[in-house]
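Missing here: one protein chain of the complex. Every other protein chain is in place.
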Amino acid sequence: MSLPSQLDQVFVLLQHWVAGLFPVWLQPFVATVLAVVGIVASFPAIFAVTTVLERKGLGRIQNRLGPNRVGPLGILQPVADGIKSLTKEDIVPFTADGLVHFLAPVVLVVAVFLGFAVLPIGRNMVLANMDAGLLFFFAIGASTELSVFMAGWSSRNKYSLLGAMRAVAQMISYEVPLLLSATVIVMMTGSLSTVKIVEAQGGFTGFLPHWYVFTPWGFAGFVLFVIAALAETNRSPFDLPEGESELVAGYFTEYSGFKFALFFLGEYLGMFSIAGFAITLFLGGWGAPFSFLGFVPSWGWFFLKLLGAIALFIWLRGTLPRLRQDQLMNFAWKFMLPMTLLNLVVAGAWRFMGEGPFGGVTRWLVCSAVLLAAYVLLGRVLMRHQKLGPRSYRYAE
Amino acid sequence: MTPLAGFLIVAALVFSIGLAIALTRRNAILVLIGIELMLNAANLNLIAFWRFGPHPEALTGMMFAIFSIAVAAAEAAVGLGLVIAYHRHSKTTDLDTMTRMKG
Partner (left out) sequence: MIPTLFGLTLPFLILAALTIAGAVAAALLRNLVHCALSLTITFAGLALLYLNLDAQFVGFVQMLVYIGAVAILVVFAILLTRGAGMPEYRSFSSNWLLGLVLAAATFALLAWAVTLSLPASAASAAPAVTVQGIGVALMTTYVLPLEIVAILLTVALIGAVIVAMPEAKSAKSPSAGKAGAQ
């Protein structure tokens, strides 16, 4: 085995080697446990790095320094945060529903971790190569809504309840475009298996990869998927459910100490898993972006892309203002849903126009034109009654 | 006890509990929950018969279950919509006081 491919498979080989130390009947069990340990160790580590990156990045965007006290350049900040959250008093409101209040963060974290099971992190690096892997991810993602509701309802706090209801309404509304924009990929690949979806994007034309994002329907699907993913994970600009200025942080207002840390962890891990799925579906998963870069290990590409996606999310958070509830719902039902439905039709047309001598160019032109025209028309119609423009502030000046 | 019998007993228990909920509770939403449980029990039966039947490759039982899940979802949406509409009229979801058909 050559060095690059050995490096590529280093974790797989390690897993086989460690499992080989155990008796044969225990080996599958040990291999699974090792893979789970790998996931449970690596993604929270990225979470720790992300918290400090996000705070520093937001600081730079807002023209301030961000955390810079703990350790060199403030990179030990997550350690301090972790110690703080572990040693803080765990306060449960007197009237709260104890059991449900306790279960809500646990359900969230468990559901989010389960989502990583079908995420291909590298070549041969997926915990469960399920035939219906994508469906599994969406089914698990649906149960996080319930934990949000449990948290908001059990706190017996009206801000918590309002935040939870906002969050659930938002997540249900954006789940529809999320599922529909992912369906395009399933139509093209003919499979719900995440491993097969990555393999289908493995080829190269010249030195350019066959990623789905480089097709008209794939690009539209990717943009729609990322918007829906932002809303699904309650990230800015869709962070109404936890708007600090309106709801004193929404459904986890009454959580403190370690339970609050669990919510924080669950939220970020949810963001990682959904970004990981965006990468798997549209950005070629663990594939290299250029054919001549194939020597870099596949897991390296995955984590690089993941960091890129996280940087994009931080950038968006620093740039965009928060939406209003009616804008949020209008955007989901009047813009996202028609666009995703149209994208399904466009993908079908692309599939049946075929490769042919002229088919290649024609279908590119036709599909791009249809999507672009729909985007412009829909945008114009929806914006017609929005009186946008410079606002006059009556009291602020 | 064969595995099939085990699944059928569980389905029968879930069905009976659903029936008990639908017959004994006063809240209209809980009655709907009971009906959902009864539908789910039927689904479990369908899947169990599909799995242990002579021709699992025909997918008949599984298809029945998939369609039944779709119909149950529609039933839940309409049923709960009705409960909410009734609640708006008479400010109650108590079935013992729902004695009039007029709004």
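Going by the order they are written in, the chains are A and B; count residues from 1 in each one.
Note that in this section a residue touches a chain if its C-beta (ideal position, glycine included) is under 8 Å from a C-beta of that chain, and two chains touch if they have at least 3 such contacts.
These numbers were taken from a predicted model, which means no experiment stands behind them.
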Shown chains in contact with the undisplayed one are A, B
Out of A:Ile75, A:Val176, A:Ala349 or A:Leu378, only one touches the absent chain, namely A:Val176
Considering the complete complex, of A:Phe11, A:Phe43 or A:Phe149, the missing chain is touched by A:Phe149
Omitted-chain footprint on chain B covers residues 1-10, 12-27, 29-30, 32-34, 36-37, 40, 43-44, 47-48, 50-52, 56-57, 59, 62-63, 65-67, 69-78, 80-85, 87-88, 93-96
Omitted-chain footprint on chain A covers residues 100, 130-132, 135-136, 138-143, 145-146, 149-150, 153, 161, 165, 168-169, 172-173, 175-176, 190-192, 329, 333
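Just so we're on the same page, only the chains that are shown with their structure count from here on.
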In whole angstrom, the CA-centroid distance of chain A from chain B equals 34
